[in-house]
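In this view, the complex is presented without one of its protein chains, the others remaining in place.
So, chain A:
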Amino acid sequence: MTTSTDTPAQITDTVRGIVAEVLAVPADALSLDTDLRGVEGADSIKVLRMIARIEREFDVELEDEDVFGVSTIAEVSDVVRKAL
């Protein structure tokens, strides 16, 4: 499991890896400000699944506003970092 000692860059890498896996796209095709809901093949269900994986990975429970409000890898990484 990923831990609270992770650096912001490590958190971002882990988040990017999970996003890439759930959306089935190469990780290097995702920039930090890519709109996750705008990626081809993404839908609200996949975004939710992504969040679930991220919460499990970091052992955190994000606030609803973040779960349903975040739209980029940078934003997800930021709320994860704050929740750790």
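Please note the rule applied: a contact is a pair of C-beta atoms (placed from the backbone, for glycine too) under 8 Å apart; a residue touches a chain by one contact, two chains touch by 3 or more; residues count from 1.
In this text, contacts and distances are computed from a predicted model.
Engineer: What name does the UniProt record list for the absent chain among "TIGR02186 family protein", "Cyclopropane-fatty-acyl-phospholipid synthase", "Sugar ABC transporter permease" or "Aspartyl/glutamyl-tRNA(Asn/Gln) amidotransferase subunit C"?
Structural biologist: Options "TIGR02186 family protein", "Cyclopropane-fatty-acyl-phospholipid synthase", "Sugar ABC transporter permease" or "Aspartyl/glutamyl-tRNA(Asn/Gln) amidotransferase subunit C" considered; the missing chain's recorded name is "Cyclopropane-fatty-acyl-phospholipid synthase".
Engineer: Consider the whole complex, including the chain that is not shown, and state which of A:11, A:30 or A:51 touches that chain.
Structural biologist: Of these options, the touching residue for the absent chain is A:51.
Engineer: Touching the hidden chain in the full complex, which residues of chain A are there? Just list them.
Structural biologist: On the chain A side, contact with the omitted chain comes from 43-46, 48-49, 51-52, 64, 67-68.
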